[in-house]
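Left out: one protein chain. Kept in place: all the others.
Letters A, B and C name the chains as they come in the text, with residue numbers starting at 1 for each one.
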């Protein structure tokens, strides 16, 4: 991925581990959420503002690869990019790293919907803000 | 506790364990929720019906004791009782068991609120239904 | 998918919802775990037995599609299939349904590893048990 990247860090919680001694796989999805949430804030259009505008961005599909396990108390870097922004579709990409070591990658595809579940177009301001991150570089 | 008891069973999920090899302590609160949810259904007044009536029952306080650890794949019995039902207050009590072995106990205190957060009185039908479980025996 | 299917049911927990009023997307991964866990039990080789044999089956990759939202208190059917069993690789496929309505699909790819993280071959008995589910029909 050569798109502009946003990075946020988090500390692995005991709650996030499982009896294999590593982070339970579903929790990478939660970290992806933290990544895209912080990217949107950094882009000047926080997700809360989108919700206030009556639009949410539920996930319609996703995929992930788990390369090496994260462990309790690790300091984790979540590197998030916007791979695509269209009026009715946003794709985020993620890398999870411990220092330079790659632990996981993934992407999620989102569709803007109104409170009644109908697909709508992304508000122009949201689209402009997210597009600033979608420029390949 | 000598009140009428409702029992539901569940299977411990891998997601619920932590790297100590046992169930992470916050998950007992989730099991308590499963217990009171199923008790309300058994009492003929499911929690969804309360929400449809515009009332929710958030928790204002709780306590718990963890006696012995639950483990992955254990079959768990959640025994739930209603310890108190008043117009503006409901108290649930819980026992978590593996077979006859006691693993945990706890209680949660709830207050009926409207969507705006204001404390309201419990709908009379809900109170009647829950009271059927609150009779000491 | 035309493989032999195993089905298990679960009730959506309040804990599994988010403020959009629907099930938080990471929880489908937890339900997938419930599905494969119950499939392995039904196949006569529970996951606990695999761990006792010193082998675990961590996930190396996965993908999912979310078609329609699951909601609090829904009764959910998790339909699980084994799409592939090789000595060093197992692929599970999932459908999540509410009645007949399809809510989500997904798959997870697993690799057998020793406690030290080294990739090993699946114990022959486990492979035989899982293969009984991997027959197309």
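Here is the rule we go by: a contact is a pair of C-beta atoms (placed from the backbone, for glycine too) under 8 Å apart; a residue touches a chain by one contact, two chains touch by 3 or more.
It should be emphasised that the depicted structure is a prediction, and the values quoted were computed from it without experimental measurement.
Engineer: Name every displayed chain that the left-out chain is in contact with.
Structural biologist: Contacts of the omitted chain with visible chains: A, B, C.
Engineer: Given the contact definition stated above, which residue among A:37, A:109 or A:132 touches the chain not shown here?
Structural biologist: A:37
Engineer: Just one of B:46, B:69 or B:123 touches the chain that is missing; which is it?
Structural biologist: Looking across B:46, B:69 or B:123, the contact with the absent chain belongs to B:69.
Engineer: Among B:42, B:59 or B:120, choose the residue that contacts the chain missing from this document, as touch is defined above.
Structural biologist: Going through B:42, B:59 or B:120 one by one, B:59 is the residue touching the chain not shown.
Engineer: Tell me, which residues in chain C touch the chain that this view leaves out?
Structural biologist: 14-15, 17-22, 24, 26, 71-72
Engineer: In the complete complex, which positions of chain B touch the hidden chain?
Structural biologist: Interface with the chain not displayed, on the chain B side: 20, 22, 25-27, 29-30, 33, 56, 58-66, 69, 117.
Engineer: Residue-wise, where is chain A in contact with the chain that is not depicted?
Structural biologist: Output for chain A: 11, 13-15, 30, 33-34, 37, 46-48, 72-73.
As a convention for this text, only the chains that are shown with their structure count from here on.
Engineer: As a quick test, compute the distance in whole Å between the mean CA positions of chain B and chain C.
Structural biologist: Chain centroid spacing, chain B to chain C, equals 28 Å.
Engineer: Pull out every residue in chain B that's touching 2 or more other chains.
Structural biologist: 14-15, 72
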